[in-house]
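For chain A:
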Amino acid sequence: MNSFMIKKLIFKDWYFNRYIMLAYLVGGLVALAVMFSGGTTAFTIGSILLVTAIVSLGCHLVLGTVVQERTNQTLPFVMSLPVSVQDYTAAKLFANFTVFLVPWLLLSVFLLSIMSSSQIASGGAVPIFTLMLFWMVITYLIMLGTALVSESEGWTIVAMAVCNTAFTLVFMGLNAIDGIGGALLNQPDVVWTGASLSVLAAEIALIVLILGLTFYFQSRKTDFL
Partner candidate 1 sequence: MTAATMQGVKKTYKHFTLDDISLELPVGQIMGLIGPNGAGKSTTIRILMGLVHQDAGEVRVFGHRMPEGEVAAKADIGYVSEDMRLYGGQTLKWHMGFIASIFPGWDQAYAEDLLRRFDLTAEQKIKGMSHGQRVKASLLLVLARMPRLLILDEPTTGLDPVARQEVLAALMDVLADEDRTILFSSHNTQDVEQLSDSITFIDRGKVIASDDKESFLDRWRRIRLEVPNGTRVPTIAGQETMQISGHISVVTTSNFSEASARAYEASGARIMAVEHMTLEEIFLSNVSASRGRALQ
Partner candidate 2 sequence: MNFILSQTDRRPMYVQIMDHIRQKIEVGDWPAGQQLPSIRELAISLKISVITVKRAYLELEREGVIEVQHGKGSFVADRGGEVPHAAPVSPITALESHLDEAAVSAGRLGLTEDTFLFEAKRAWMRKQEETET
């Protein structure tokens, strides 16, 4: 693994995406402001805006760097440099993951700390919100992996559609579990139960698995162009 070139490619992708990262961070902060401006309606609208911001960031990144690199035919340019398929994949995954994670992390931290604070006292909803935030990371990685491996705009968009539909279903599913959702949501205190912790562990495992699978399938390609 060629760490010199991998770093170069990561910095390049960060440089290309600098405005996107900023724009969505700002959008997310606006959504947070709406969420806590007062009343349940504002909260609901704000949360929808927040989810939209984070999910759109993911879609924008995937279509913007990965798929575009193929349609704009800049892939041969990158592959003519002293890099292997593994180097390219590692750099793409890392760069795109971090570009997503930075706004996501900031927004998540803001959201969860506001929720846990005494003024808002929605601590009970923190576990389920955390799990949904992690689900958004999983969604993003599924889209990213699909884009890299399938090299197809069509399949990537299918993945996006499926993941986004699944979002509501996953929330409903988690809400139905006693230790995670339901009555727990109205409590002011943050309580992590065995159920919520095991789901979190499963999500983290899933993240690692998706990264590994993406890497594996990329390495097996014999026709990189």
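Assume a residue touches a chain if its C-beta (ideal position, glycine included) is under 8 Å from a C-beta of that chain, and two chains touch if they have at least 3 such contacts; residues count from 1.
A quick word on the picks: all candidates are chains of the complex that A comes from, given by their letters.
These numbers were taken from a predicted model, which means no experiment stands behind them.
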TODO: Scan 1 or 2 and return whichever one touches chain A in the complex.
DONE: 1
Task: Interface residues, chain A side, partner candidate 1 - complex - done: 2, 5, 8, 12, 16, 72-74, 76-77, 79-84, 87, 222-225
